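This report concerns only the one structure given below.
For this depiction, one protein chain was excluded, whereas all remaining protein chains were kept in their positions.
For subunit A:
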Amino acid sequence: MEQSLVYLAAALMMGLSAIGAAVGIGMLGGKFVEGAARQPELVPLLRSQFFIVMGLVDAVPMIGVGLGMYLLFAV
């Protein structure tokens, strides 16, 4: 029973992190395409900005994934 709760916690942690990251990165990609369609000459600049913001968006989900892996394999 306790072990199943641990697995459930890991699944929730990774699943909710994945949802957050997917929404954030999806919105980011949409804005990138919008910006590129408006000003195609700014694609290299937008690409660098996209890279930086993507690093910000996926940091917390990565921590969630790490903690989930810890629960799965080490607890």
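Operating definition for what follows: contacts are C-beta pairs under 8 Å (C-beta built on N, C-alpha and C of every residue); 3 or more make two chains touch, one makes a residue touch a chain; residues count from 1.
What we mean here is this: contacts and distances are computed from a predicted model.
**Student:** Pick from "Oligopeptide transport system permease protein OppC", "Cytochrome bc1 complex cytochrome b subunit", "ATP synthase subunit I" or "ABC transporter substrate-binding protein" the UniProt protein name of the chain that isn't shown here.
**Tutor:** UniProt lists the chain left out of the view as "ATP synthase subunit I".
**Student:** Considering the whole complex, not just the chains shown, which residues of subunit A touch the missing one?
**Tutor:** That gives, for subunit A, the contact residues 25, 29, 32-33, 36-37, 40, 43-56, 58-59, 62-63, 65-67, 69-70, 72-74.
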